[in-house]
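With one protein chain withheld, the remaining protein chains of the complex are depicted in position.
Just so it is clear, A, B and C label the chains in written order, and each chain counts residues from 1 on its own.
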Amino acid sequence: MSKPTVRVAVLGAGRMGADHIERLTRNISGAEVSAVIDTDEARARSAAELAPGSVVLPTLEAAIDANAMDALLIATPGPAHESAIMLALAAKLPILCEKPLTEDPVSSRRIVEAELELDRPHIQVGFTRRFDADYIQMRRFIERKRAGELLMLHCVHRNPSVAESYRPEMLIADSVVHEFDAAAWLAGAAIRNVEVRHARTNSVAREDLREPILVLFELTNDVLVDVEMNVNCGFGYQVTTEGVFEQGVARFGDPAGLQVFETQKASFGIDEGHSDRLDDAFNAELQAWMDAVASERLVDGPNAWDGYQAALACEAGIRALNEGGRIDLPVEERPAFYA
Amino acid sequence: MSKPTVRVAVLGAGRMGADHIERLTRNISGAEVSAVIDTDEARARSAAELAPGSVVLPTLEAAIDANAMDALLIATPGPAHESAIMLALAAKLPILCEKPLTEDPVSSRRIVEAELELDRPHIQVGFTRRFDADYIQMRRFIERKRAGELLMLHCVHRNPSVAESYRPEMLIADSVVHEFDAAAWLAGAAIRNVEVRHARTNSVAREDLREPILVLFELTNDVLVDVEMNVNCGFGYQVTTEGVFEQGVARFGDPAGLQVFETQKASFGIDEGHSDRLDDAFNAELQAWMDAVASERLVDGPNAWDGYQAALACEAGIRALNEGGRIDLPVEERPAFYA
Amino acid sequence: MSKPTVRVAVLGAGRMGADHIERLTRNISGAEVSAVIDTDEARARSAAELAPGSVVLPTLEAAIDANAMDALLIATPGPAHESAIMLALAAKLPILCEKPLTEDPVSSRRIVEAELELDRPHIQVGFTRRFDADYIQMRRFIERKRAGELLMLHCVHRNPSVAESYRPEMLIADSVVHEFDAAAWLAGAAIRNVEVRHARTNSVAREDLREPILVLFELTNDVLVDVEMNVNCGFGYQVTTEGVFEQGVARFGDPAGLQVFETQKASFGIDEGHSDRLDDAFNAELQAWMDAVASERLVDGPNAWDGYQAALACEAGIRALNEGGRIDLPVEERPAFYA
Partner (left out) sequence: MSKPTVRVAVLGAGRMGADHIERLTRNISGAEVSAVIDTDEARARSAAELAPGSVVLPTLEAAIDANAMDALLIATPGPAHESAIMLALAAKLPILCEKPLTEDPVSSRRIVEAELELDRPHIQVGFTRRFDADYIQMRRFIERKRAGELLMLHCVHRNPSVAESYRPEMLIADSVVHEFDAAAWLAGAAIRNVEVRHARTNSVAREDLREPILVLFELTNDVLVDVEMNVNCGFGYQVTTEGVFEQGVARFGDPAGLQVFETQKASFGIDEGHSDRLDDAFNAELQAWMDAVASERLVDGPNAWDGYQAALACEAGIRALNEGGRIDLPVEERPAFYA
């Protein structure tokens, strides 16, 4: 008798969904993609070719009716998340929902309330950085207080460029949201307030974005976080984090890989995009989720409460971007259910 | 209908065998450990607990008789390799054999001759570095001739310390053997001769080892390789490779990971042992092998010819260590079967 | 006939004065220390031993009366600067005044007004970073717009610890003052406003200092500067600067020097104090000043207007530290006299 295999349905067969189908099929132990769900049948069919044996279904309702899965991975755009999660929770399915949980705190809160009716958390949210080896090393360094308490975090988040569809609010809701989640997780605290400072505007990139920006946020344990958010740096995808402690400093994110000396300079490889940098983290995230589902823990990573907190921070951050000043967040106690 | 799963028997339930059982079970897609084979039943049973559903068998013969596997992973000590491989070849099983293929070129050659009777290569040899991301980047850099032809390779291979059982010949056969295979693979050529130079002997470590040593070998394309082999460096496991090209230099292996500033210095993490450094490479190696077996290619990595070449280089290297001087290897054409 | 030698009087024979006497005597071409001026005769005599042939005098007035110098280096504490400068200006002496020019903008402004009566600037202010090779490389990178316009500067300024006499306001007036001057000089603009953000307070260091702090200031060309000011980091003296540009990033200050691998880590040398880091810059500063004096340019470096601007920024920074909020500076046009 061989080990059990978790049957996963993937909702949403776009780029992100297809990548997840490929990872689940080729890299993850104990998983198989049993169904690909998308209203666009051609797209669903194409993605399903990556997973031999999977079926194509038009809707989540149809998939639930057909008992086509043991667990659900949601890879649709954000606006479709709430209704899909509500259906899956009703069917008591373990869920991995790509970030954001939802696009505003009110709907995220509704999901939290619905999940609190169940016996344990069922929802994991796709904040992939928590599965990156560098972030894990940094968190361990902080937890062990090897250099005393954490006092400050300096973060840099740079993309080479962004699509025309990228709007100013996405600086917060699509980009800094990763630092909101990661910094709170690293420091073991919630976000108390958010402020946005503008720098000189990059004139050779999209001027309407008025970036780069410097986002400042305080955590409930007084740690101050600053984030350079820069979506037109030109040279690559770069994420660095520097923790300032009572008795030292720790830092990650400098270039690694092959070091090349040519034509008057020494160069180091830079990642071209977040998929280069986070490829291993995506696999670790999916494997952790599959192992959790197989073990009946169901969740091993950021949960719906974390998703709700990120939605609160994004709402405050967007107000800070548009209105200026320091915007406070409602600070609520984390329910024991999500401890 | 789900995707097919390859049933793997692991021969040898020591440390290396157990690690492979755990990886195949927890990290590799499309594989399951169906049998653990070891004459030491208690050891076999303990290792088999890592793989739910696996059976324990005392001998490879018994496992073949029981049709207990689709593929065989050999993780016993080197002296047992030849007989196991011969049995498995007779049963036409795909094989992943931990390095060395065998401990001398004559027996390795016998294996090559036996395999040449089959329709295609069935044996992959466990030279894990070929699956390490840094080595793969370097090989691609060399192949693309981005900085012209490769001229020299400087290699460093350092272990923090070695067990009492480590004998001087193992400097070559257990340690430099990795550079023999990796350098020939990187440069796309065979080894022509080997020389060993002694440095001042490390007196605070095992003096009988008379190390560190500098091993020099030429390849058939005139590339000169030097290897610092140092098994008592004290501080960690460190493998670096620097390629000198006609128009530049490329290098990997400097410390990476969390950079810490404390108490008058800045430090970088160093791997403690080869399992830290090569953990991802082991997974990549096993996944590549499993995918090859499932696809009927059977082998995707170093093959028996490469194992035979490494055995020739080790024999020459040990003579160079013991007798001094430059020792030539018989240079033979790679058979088309192994192209 | 040999080249002329500039006779320098050093006012103030404390640690800083003695260091300058030693540098002028041992390292600087075309200079000799002709007089050491200090009311503490024993201290003056001790420092004068570093400069064979120098005389000891009790007051600047006495030194001027004795025609004991061609140029004056002021190394007394800040409160004594104004009166000394006024005397030296009246005597039309070239002056190198250690920072600060004076401790408040009103008195600095008085000095500017007095100097404007002369035919050309006579006062150079000791902002040594402008003579550091890294800062010079960065300024050149910015001026050449190699990566487009400068948008942001991230600065880190860390001391291992500070004396008991260090008061909270010195975080701004003694420490961040270096970044005020350097950032404005690098970016070619003046400071528009200053804000101070507190992080979690370092509890294993002096809690009354409530540091580290993050100082934010905008320049008149919209460049945003953030400075981590941290005087109890424990591990050494560290100054880093990262410029964010429209098409790239440039950075300096990472550890350099001997790289050592021992006991599970790789370490890089860290400077123990600012004299380690800035030793070459001090020599460059003095040599530049001496060459300027010999050439009748008199000043080659930051001038009294720069000193006045720094005093304005410090006043605003101390208010921001004590009162919170963003404090504006009066932005004035740089007089042509100081162009």
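Keep this in mind: a residue touches a chain if its C-beta (ideal position, glycine included) is under 8 Å from a C-beta of that chain, and two chains touch if they have at least 3 such contacts.
Fair warning: this is a prediction, and the values are worked out from it, not measured in the lab.
Annotation: of B:Glu228, B:Glu262 or B:Glu315, B:Glu228 touches the absent chain (contact as defined above). Of the options B:Asp40, B:Glu149, B:Asp208 or B:Glu332, the residue whose C-beta touches the omitted chain is B:Glu149. Take chain B: the residues that touch the chain left off the picture are 148-152, 154, 158, 197-205, 212, 214, 216, 221-224, 226, 228, 230, 232-235, 244, 246-249. Looking at chain C, the residues touching the absent chain are 1-3, 5, 25-29, 31-32, 34, 51-53, 133-134, 137-138, 141, 147, 247-252, 254, 256-263, 269, 280, 287, 291. Along chain A, the points of touch with the absent chain fall at residues 233-236, 238, 254-255, 260-270, 272.
Basically, only the chains that are shown with their structure count from here on.
Summarising the inter-chain layout, the chain whose CA centre lies farthest from the centre of chain A is C. We define each chain's centre as the mean of its Cα atoms; on that basis chain B and chain C are separated by 58 Å. Among the residues of chain C, those touching two or more other chains are numbered 233-235.
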